[in-house]
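My questions all concern the structure below.
Removed from the display is one protein chain of the complex; every other protein chain stays in position.
Order of writing sets the labels: A and B. Residues in every chain begin at 1.
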Amino acid sequence: MAAIVTLQTGTGFWNPLAWCIAFAIALVFAYLIWMLGEKDPGKGGDLVRPYLSGNPEPEKSAVHLRGGNLYWGFTEALHGYYSRVTPLHSGILTDYLLWFLGVIAVVLIMVGVLA
Amino acid sequence: MIPAFILQHAPALLLCVPMLGAFATPLLGRLGAGIRNAWALLAMLATLCVAGILTSEVLANGTLIYTFGAAAPSFAVPLDSGGIPIRIIFAVDAMGAFMALSASIVGTAVLLYSIASQKKNSGQDGYYGLLLLLTVGILGMVCTGDLFNFFVFLEINSLAGAALVAYRVDKGVAVEAGLKYAVLSTLGGLLVLFAIALLYGQYDALNIAMIASRMQFTLLDKVALVMLLVALAMKAGSVPMHFWTPDAYSMAPSAITAFLVVASQASLYGVFRVVFSLYGLALDCLTVGWIIIILGVLSMFVGVTMAIPQKDVKRLMAYHAVSQTGYMLLGVGVALAVLGNQDLLAAYGNIAMQGGIFHIINHAMYKGLLFLTAGAIFYRTGTRNLNRLGGLGHSMKWTMIFFIIGALAIAGIPPFNGFASKLMIYESVFLFNPLLSIIAMVVSILTLASFVKVFHSIFMGPALPEYAEVREAPLPMLIGMGILALMVILFGVFPQQVVDILVAPAAAALTDQGGYIASVLGGA
Partner (left out) sequence: MLYDLPFLAAALLMVIGIATMLLRRNLIKVVMGLSLVEAGVNLLLVALGYRGGGIAPIFTNAPQDLMVLPTVQAMTLTNIVIGIATTALMLSFVMVIYRRYGTADADAVRRLRG
């Protein structure tokens, strides 16, 4: 069984079954740890309320971090790259055509037709 | 048992069935929506069956030749033609069968999904007709052994695709995307035809095997190569000709987007067919291989970096489609670069090739799945904007599970299928050039990062009041997604079987140009 599912990659191998078994064992441990916890926290009370150092809980929609806020630092750090690449996606049809024909010209040179 | 008639005419039936389905759909639409949907589904399921039969035939008996209009399908070269195969010939080898099977699996899932997602829309007759016509275009491209025939199916593919992209006008924005797609792919198609004309003028043949056997690699052949290579790479969406991809993919109906991924892959197949079967060792393999590798690396990197800041979930996924196409180009490009050298080919070229081809089918499955989940979210919430979505994990649990499967597969996390093919690419490309392999790994990490963003902003967080009414996606949509998710898991847990049964024969069929020529021309 183990030999059947092993993927040979030339220099190495990969066995998803071993990985799955390891994952299942990890899940069992996670379940055991979860079992140690409080069985029924009840409907109200301190156990189910978010802990916010005593501050009042804000509105639900104010808590959610929206998609646009993620990776702000990443794009800011790579500002030099993004400020050059994003404007290339100008949305203008003739620009797209120019890129297409430009690549044809470059590849013509690389293959050795021109030059 | 399968009747001999179907076995004998499987390559023709593979096109006849969806074409009949396509043109009969508007007629049956007059009888009622239920009948039409059942008809379209039946046509697609029949296509899937024929593709399955064809694949098993090809894998058991080798390349299948089907000559249209001949006394018997295997009479490729008429006796009085002077050795030139003048008829249209379908030459289905393991690679073509592989593509046809993967396309019809995705097609079936997409059609099931469409039955639910298009329920409330108008103009469904044309929608299903065009969807089946797009299937015809894709299957024709991957099965034909004739260059002009390839062009015709390429145009069917482009036309049906552009019409479907623009189908839901959406205040004209979808039409803008459709126009860009149509103009670029038509110009690409005309350049392909120009290249075919150059080849026909020199070799008096349109058959790929015939031209390959006479290939001189003159100056005109080089021009034809560049036209074919760049135009088809543009249709496959490789950087820096990918600009239409995010536009078209984000504005098409979600089910169509999942299928457009397959339509692009048919063009990618065209690139591989041209460089391996049409030109083969006549090429300057190292140069052309590096051109493909450069296109691949650019696609991977620019695709993923442009995906990260996107706010429209489908546009983000479209940039990832560009990025994943880069992996396929990288793997196959490395194999092409070492094509002339048997030692290097055995050492890592074949594995790179298999990784690239394995990635094609994996990509079709998980990317299709991801676009379908995005469509389910749009269907229930009416928005694709990541800044507005949130907390849907509370109400759309199945969609969330399918999304997680797709996202982990595209990021190359074990045990899903994306990991298996990426591992093959990493290890083999590392032997060719370590830097390329490292770039591929970094791109994979960035892919994971941007899908964490999507997952967080759509499914995580508290249940938002504006989406209190949102329920789970309807059952046909879940079944469509479920089929693809199942394939993702199966391919991930049994990668070696898939490689042995489907991928390795496909890779071998591409690298063995002599075998391809001999199978059509009868060893002459």
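In the analysis below, a residue touches a chain if its C-beta (ideal position, glycine included) is under 8 Å from a C-beta of that chain, and two chains touch if they have at least 3 such contacts.
Predicted model only: the values in this text are computed from it and were never measured.
Touch with the chain omitted from the figure is made, among B:Gln8, B:Ser56, B:Thr186 or B:Asn385, by B:Thr186. For the chain missing from the display, the contacting residue among B:Pro18, B:Pro73, B:Gly140 or B:Pro246 is B:Pro246, taking the whole complex into account. For the options B:Gly96, B:Gly129, B:Gly178 or B:Gly492, the residue in contact with the chain missing from this view is B:Gly178.
Residue-wise, the contact with the chain that is not shown comes from B:Tyr200, picked out of B:Tyr200, B:Phe378 or B:Phe455.
Touch with the hidden chain on the side of subunit A covers residues 86, 89-94, 97-98, 101.
By the touch definition given at the top, subunit B reaches the unshown chain through residues 86, 148, 152, 155, 158-159, 162-163, 166, 169, 171-173, 175-180, 182-183, 186-187, 190, 193-194, 197, 200-201, 206, 246-247, 250-251, 310.
The rule we apply is simple: only the chains that are shown with their structure count from here on.
Averaging Cα coordinates per chain places subunit A and subunit B 23 Å apart.
Per the touch definition, subunit A reaches subunit B in the complex via residues 4-12, 14, 16-17, 19-20, 23, 60-61, 63-68, 70-71, 74-75, 78, 81-82, 85-86, 88-89, 91, 93, 95-97, 99-100, 103-104, 107-108, 110-113. For subunit B in complex with subunit A, the touching residues are 179-180, 183-184, 187-188, 191, 219, 222-223, 225-227, 229-230, 234, 240-241, 243-244, 246-247, 284, 287-288, 291, 302, 305-306, 308-309, 311, 347-348, 350-351, 355, 386-391, 414-415, 419-420, 423-424, 427-428, 431, 449-450, 453-454, 456-458, 460-466, 492-497, 499.
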